[in-house]
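Worksheet: the structure to be examined is printed underneath.
The complex appears here without one of its protein chains, the remainder shown in place.
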Amino acid sequence: MPDDKPLTGNMRSDGVALDLKAYERAGGYEGLRKALGGMTPAAVIEEVKDSNLRGRGGAGFPTGLKWSFIPDKAPHPRYVVANGDEMEPGTFKDRILVELDPHQLVEGMILAGYATGADIGYAFLRGEYTVGAERVARAIAEAYEAGYLGKDILHSGYSFEIYLHLSAGRYMCGEETGLLNALEGKRANPRAKPPFPPASGLFGKPTTINNVETLCNVPHIIRNGAGWYRGLSRSKDGGTKIYGASGKVKRPGLWELPMGTTIREIIEEHAGGMRDGLQLRGLLPGGASTDFLTGEHLDAPMDFAGVQSVGSRLGTGTMIILDDKTCPVGMVSNLEHFFSQESCGWCTPCWSGLGWAERILRAMEEGRGKPGDLEKLAFQARFWAPGHTFCALAPGAAEPLQSALKHFRADFERHIDEKRCPWK
Amino acid sequence: MATVHVDNQRYEMDDKQNLLQACLQLKMDLPYFCWHPAMGSVGACRQCAVKQFKDESDQHGKIVMACMTPVTEGARISIQDAEAVEFRAAVIEGLMINHPHDCPVCDEGGECHLQDMTVMTGHNYRRYAFEKRTFRNQNLGPFLNHEMNRCIQCYRCVRFYREYAGGNDLNAFALRNIVFFGRDKDGVLENEFAGNLVEVCPTGVFTDKTLKQHYTRKWDLQMAPSVCVHCAVGCNITAAERYGMLRRLVNRYNGEVNGYFLCDRGRFGYEFVNSQRRIRKPLRHGQPVGLEDARAGLRKLAAGGAIGIGSPRASLESNFALRSLVGADYFFAGIPGREAALLKLMLEILGNGPAPAASLREIEHSDAVLVLGEDVTNVAPRMALSLRQAVRQQPMEIAERLRIPLWMDHAVREAVQDEKGPLFIAAASATRLDDVAAATFRGAPDDIARLGFAVAQALDPAAPGPEDLPGQTRELAARIAAALKGAKRPLIVSGPSLGSAAIIQAAANVAWALAGAHLAFTAAEANSMGLAMMEAPALDAAQAATAETAIIVENDLYRRLPAAEVDQLLARFGHVVVLDHLENATTAKAELLIPAATFAEGEGTLMSSEGRLQRFFAALSPTEPVEPSWRLLGGWNTLDEIIRALAEAMPQLAAVREAAPAASFRMEAAKIPRQPHRYSGRTSMLANISVHEPKPPQDADSPLSFSMEGNPKQPPGALQPFFWTPGWNSYQAVNKFQEEIAGRLEAGDPGVPMFASGGGGHAFFNAIPAAFEARAGEWLLAPLFHIYGSEELSREAPAVAELGPQPYVALNPEDAAQFGDEVELMGQRFRVSRIAELPRGVAGIPAGVPPFAGLELPAWSKIQPIQ
Partner (left out) sequence: MLTPEERTEIEAEFPHYPNRKAVCIDAMKIVQKHRGWLSDEALDDIGELLGMSSTDLDGVATFYNLLFRRPVGRHVIYLCDSVSCWIMGGDQQRNHICKRLGIASGETTADGRFTLLPVVCLGACDHAPVMMVDQDTHRDLTPEKIDQILEQYD
């Protein structure tokens, strides 16, 4: 295994998933053996804390700390949920993890289960990931057969089951409490926090929810140690990160790189720079619900603090690139259409505000923009601020809108003044 | 308690509450939609936003939802903060985006919470310039109108209907800004409490379809505090009139009884008052006579020697007036002996036994319940809604352990999931509470009683128990006993519905074998208990009485006894005088028939099954010749006079005086207006009759006036005609009248509970019946109750009638196997209804539904196949 790419280094280039044998050959399930063979759950949590692994689902919460929130005396059954909903536009990292190395996820889930004293794990995948679902299901079956899952795993006395759940489709299922409702067979509205899932989660029981990529890191951390993992990174946040770039770059794709690789390096070296004849106008660094950055921010490191310092968020670490021949208003209109479509309809700022903003933007694109629209949009973006809404969907929608209004204001004004889209 | 600063003013708040509730309790104006005092907080609408500051030096603060934020010591919040004000305006602007702005043609207009909040929030101008979303409405049955375009997506309807009332045929569909609230297909809403959506929905989506037939704006209604007459629970209602017609009923908050909710029989049964079949003129031998003539005739016949037959649906005053007219020895309770004996038994148990009677509030807070022999939803509907909340009591301890405040409704429900506290139901057939029951038992009345006795014995070996109980039943009894014993506030529910003294005695034994248990009895009619308190001999005894005349007050005897027996009874008298509201089989036999006021036209006192004495007042100004029976029967000029006489003559009912203040009561020297001061058309509404404005009718019987003049400030709870306060035109104004939100009314919860504290010692009942044995060719006919159809007066309301059953004979499918789709019973053919939950050997027939109405049940009867 190339040491610097623990997550993707073993993946086959022909698109075939690693089976159990291949996974084991590459050191798979060694972490699990190590943990069950001599580490207490608390020691596993300590190791993960030490590694500085932060959640890859968007919010960047320290993973070890999250696990430590399950009280020792918490009731059973306890659950671990792998969040593989991945419906954030522009994000395509979890797909390859479940398609090409599903055992990595399974092992990560078992380790998370062991650390938190969980009895059952759900691998929650979005419904469209049919290939991934097949492969994860196969990996689960292989793991059962090999004694990595089920009763008394590797004769350690620890038992853990994993079930695969395929979503019926909604962005809200990725929000961790919406996901819990979806798993319970309900409408995926979010839940109030507090209580947080570690106290009252799935079926009212203590629950740990982690992103697929987060969990995939865990086997490597346990196997090779926290120090090794921290050493992979160029920043305070441990490990590598699967970065991605889409849009009109020469080589759109995914790259596992040290945490803290700069935006410039990702775009210029790995993505090959902009397509010929195009200039970079802006980018969303970590999926649809992050603030736009522009050319002046390219030297920011892609880690949690680095992206924040230039006014956006690392998010999912998969960037969407806006070129100078693509209309920024159209792009924002597309984004807000997405958010508005996916609003669950629970809280007012979200369901009503997003619908309104979506219509204003569409009208603008179609040459029906009016003076005052920009103020209305800015007002809406403020209206959706964190804390104003029930969950983070609308605050996420506010980020590209508010930043676009800042960076591309003239473009919006031209749409209104010229009563048309100048790019069409 | 906690000290909280609101806009830099210091307040003491209850730290078990959230900030919204606490602010409202302090009578502040803070707008809200999704929060409901009985249903708690879910944080959906975001309307209740306030600014919260970390400490005195925090200049920025952050927006929080008051309803989702606990009251904490030292908290500092601002309602007036500019950002909070702007945010709340933005919320209502968002809510109004799709709203049709159709207030002028909306039934909710003038009592709309959305209107109130829009004004309170200062949203005046429409900035949204795009198309609105529109929906197709549904036909939801005879009670509710559906106008989905007015929806603001607050989710209150589905929370009430599904989570609070247990319904599963209303839901939220789709998502984002197009959530639809309705059924999956058009059809009658099945839940018995659907009518509450009229008040639960803050806008005009769900409105009263019966009101629509004779619509009047709230501000034009003349309203009176009243008590529901459609069962014995005694829910408090506001009855509303315009142009001499009863327009509708709404809930009247009583913290101890119905709280915020009514059942649909109670809410929509009122239309019997407007029925075509009302008796509007005195008739002698079928010919109209003047009222004075009729009264003179009545007096003359009474003087010539008469018996009086009272009624469990007539007020204490009317029964007492009859008793006074004919003399105590000639006054008979208008119910059969068996029912009278059961009522007497229940009164003795409540009056002398150690277990107090439970109010609905106490029922709601019970944490383990045994229902013995009652189909609560169909007999005492509103009580069933309270029982549905009771099963949440024990599981809510899970939430408490997790430190989830109990008002955090969804968080509590998510933590609790499907856990239910112990509710055990022993009944003759399936009930509508079975879905939340820990276990159910089906049996013939005697077997239900035996189970009860066994539970009592399992709790206290001194209590007698049946010897030969099947092992399974014994185990169930042990399980029930353990659950009751482990509870903090156990409750036993029982009653006379199955005609069994043994069931009631068994219930008493169980309650007495437990320390601290409450009892809740049902009773058939609004004043069954009050009538029983008068200790008059039953109807059976009247069959031996000799007198020239029988005077029957508000009672259709053909619903009490088989027709042949009533015919025989009436034939004994030279003259029959009947006072009643509606034509029925008994009024058809009257030589002299005098129209009696309904609850809406007169006043009186009723005693609920809880033993609560409650007064109702006229909403319609009295229009001759329709007068309350007590006045027609003579002897007293005012209500207070008869109440005084009643209290003196019957010390056991002396508390009747305290049911409401006397007519002389004044609010700062003024009467209490029945009409809101927004009432319109006062000077012109009768202009088609005379252009001179008539003097408003005087009300000598109560401190209420038939006008808008008077003192509208908060009167005692029993005299509260309606809830209104500036800026709060909807029912939500009730907030401003409560001592504590969802708690007691500031001016006192109406009614005098007679059995609120238990009596002294007791000796266990020990008459244990033998096990039920099915017979060959014969079935034990048992009553099956129907919320719509079993009760006499609501049957006359068209909307309720539409949902009532046709007569049937229900059999266990195995018993029914020998029959086809129809059987013969009592010489008539009936449809067979196969009910798997019915015990073998028992046949169910719909209680109170003709031709079964006069049968005394249970009774053995042959059932024959159709030849």
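We just call them A and B in the order they show up, numbering each chain from 1.
Please note the rule applied: a residue touches a chain if its C-beta (ideal position, glycine included) is under 8 Å from a C-beta of that chain, and two chains touch if they have at least 3 such contacts.
If you're wondering where the values come from, they're calculated on a predicted model, not measured in any experiment.
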Where A:Asp303, A:Glu342 or A:Asp373 are the choices, the one touching the absent chain is A:Glu342
Contact partner of the left-out chain, one of A:Gly27, A:Gly127 or A:Gly273: A:Gly127
Out of A:Met11, A:Met39, A:Leu166 or A:Val329, the sole contact with the unshown chain comes from A:Leu166
Among the options A:Gly31, A:Gly60, A:Pro102 or A:Gly247, the absent chain makes contact with A:Gly247
Touch as defined at the start, partner being the missing chain; which of A:Arg56, A:Arg95 or A:Arg230 qualifies? A:Arg95
Filtering A:Gly38, A:Gly157, A:Gly185 or A:Gly277 for touch with the omitted chain leaves A:Gly185
For review purposes, identify every residue of chain B that touches the missing chain, sorted by number. 168-175, 180, 183-185, 417-418
Interface with the undisplayed chain - residues on chain A: 77, 86-92, 94-95, 126-131, 163, 165-171, 182-188, 203, 244-248, 252-254, 284, 288, 318, 320-323, 326, 330-331, 334-335, 337-338, 341-342, 344
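By definition in this document, only the chains that are shown with their structure count from here on.
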Please compute the C-alpha centroid of chain A, do the same for chain B, then give the distance between them in whole Å. 53
If you look only at chain A, which of its residues touch chain B in the complex? 170, 180, 187, 191-192, 194-195, 199-200, 203-204, 340-349, 351-356, 359, 363, 370, 376, 379, 383, 385, 387-390
Can you tell me which positions in chain B touch chain A when the two form their complex? 42-47, 49, 62-64, 68, 87, 90-91, 94-95, 97-98, 127-130, 153, 155, 172, 174-179, 398, 402-404, 408, 410-411, 414-417
